[in-house]
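Every protein chain of the complex appears in place save one, which is left out.
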Amino acid sequence: METYQRYRRRINYYETDQMGIVHHSNYIRFFEEARLDWMEQKEMDYHRIEELGMIIPVTFVHSNYLIPLHYNDTVEIQVALTKFDGIKMEFSYKLYREGSEELCTTGQTGHCFLYRDMRPVRMKRAFPELYRSMKESVEEG
Amino acid sequence: METYQRYRRRINYYETDQMGIVHHSNYIRFFEEARLDWMEQKEMDYHRIEELGMIIPVTFVHSNYLIPLHYNDTVEIQVALTKFDGIKMEFSYKLYREGSEELCTTGQTGHCFLYRDMRPVRMKRAFPELYRSMKESVEEG
Amino acid sequence: METYQRYRRRINYYETDQMGIVHHSNYIRFFEEARLDWMEQKEMDYHRIEELGMIIPVTFVHSNYLIPLHYNDTVEIQVALTKFDGIKMEFSYKLYREGSEELCTTGQTGHCFLYRDMRPVRMKRAFPELYRSMKESVEEG
Partner (left out) sequence: METYQRYRRRINYYETDQMGIVHHSNYIRFFEEARLDWMEQKEMDYHRIEELGMIIPVTFVHSNYLIPLHYNDTVEIQVALTKFDGIKMEFSYKLYREGSEELCTTGQTGHCFLYRDMRPVRMKRAFPELYRSMKESVEEG
């Protein structure tokens, strides 16, 4: 049973800074790319979320930088949904340089579910099917 | 009579790339900052534009890179409205490093006026006062 | 004989602005991605350029915005080397939304060849093989 979904893409030249490495702020963007890719594969893609009238803001970001990535590296991102209760959710991220099993960066993000008018969504009641499928996607440990 | 309005700000570390200079894409963002600052001073600020139900998309960008800027430089930007006919407008930009009169970068941008539903705005008829004040702000050659 | 090399990738959420479309500055970054991809396929990739002690700064950028791209679109970029004389070169770009043949954006960029100490490279003399292969890659018209 496949659990983690790896997202892969090249590092762009404009993502480097004058230290010659990827600027640390860009990893937050890589998390977003990988998370939205994960959600798309879980049938929770952006267009479905939009149709349901929801937005999913970020409530927190943590990022630990272990080994820097460089221009032209391919980054591989392992994403996991680690918490989901229908009101909030959390993801974890592990970034590797392709071809290496050394961890480059780890991260977590937190999210809530809002209607566009900023009222909180209670997903269990409002979207029970989506709730169930998300609940099943949570990875323990 | 003051014609050009200089906009000034520091170059940020995250705006550099691994060549050790400001990445060329960021100058397009500097143009935007300087243009919106200019418009604010001409009573054509963003909130007024919004209240009138308009958006002002960019139709073209030209940029010529002469001397690179570096982290911690202060950039000074001279903005001029060079064309305005109530349907389209164009701006020109000259970027200097503070304390130097050597040109670092020059640029032009083109814009049109749209209502939010994408219909073109005919400003002379729709907003005659704004039209007149913009018209007066055009700098010849 | 294949002439144009199409580069494809998804538009990211963080590349949009509050107009709900891709911010115009990001297309300059798309040009760079596509150009470096093109160069890699022409055996003129970044690592080879670096080994030869060269940098290739951008001297100008033009961009014409026709139809906006949105989050989750896939952009397809057609790149062509339009001028090359061993001292300078120019590229042109055509951006399409995948699955459509309508042009979204067109662009041109100019570049020069420098050694890391900023002396100009005369490629015909210094790197005759690379010169010949670049020369052959130029597309007329």
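A, B and C are the chain letters, set down in written order, and residue numbers restart from 1 in every chain.
Keep this in mind: a contact is a pair of C-beta atoms (placed from the backbone, for glycine too) under 8 Å apart; a residue touches a chain by one contact, two chains touch by 3 or more.
Model, not experiment: these values are computed from the prediction.
A.B. asks: Of C:S25, C:S63, C:S92 or C:S137, which one is in contact with the hidden chain?
C.D. replies: Of these options, the touching residue for the absent chain is C:S25.
A.B. asks: With the full complex in mind, choose from B:L36, B:M54 or B:A126 the residue touching the hidden chain.
C.D. replies: Counting the whole complex, the residue in contact with the absent chain is B:L36.
A.B. asks: Quickly run down the residues of chain C that touch the omitted chain.
C.D. replies: Listed in rising order, the touching residues are 13-14, 16-21, 23, 25, 71.
A.B. asks: Which parts of chain B face the unshown chain closely enough to count as touching?
C.D. replies: On the side of chain B, residues 9, 12-14, 29, 32-33, 36, 46-47, 71-72 touch the unshown chain.
A.B. asks: Contacts of chain A with the missing chain: which residues?
C.D. replies: Where chain A meets the chain not shown: residues 19, 24-26, 28-29, 32, 55, 57-65, 68.
Note that only the chains that are shown with their structure count from here on.
A.B. asks: When chain A touches chain C, do the two copies use mostly the same residue numbers, with over half shared, or different ones?
C.D. replies: same
A.B. asks: Please tell me the distance, in whole Å, between the geometric centres of chain A and chain B computed from their C-alpha atoms.
C.D. replies: 35
A.B. asks: Just curious, how far off is chain C from chain B if you go by their C-alpha centres, in Å?
C.D. replies: 25
A.B. asks: Centroid from C-alpha atoms only, then distance chain A to chain C, rounded to Å. What do you get?
C.D. replies: The mean C-alpha positions of chain A and chain C differ by 30 Å.
A.B. asks: Would you pick out the residues of chain C that each touch at least 2 other chains?
C.D. replies: 29, 32
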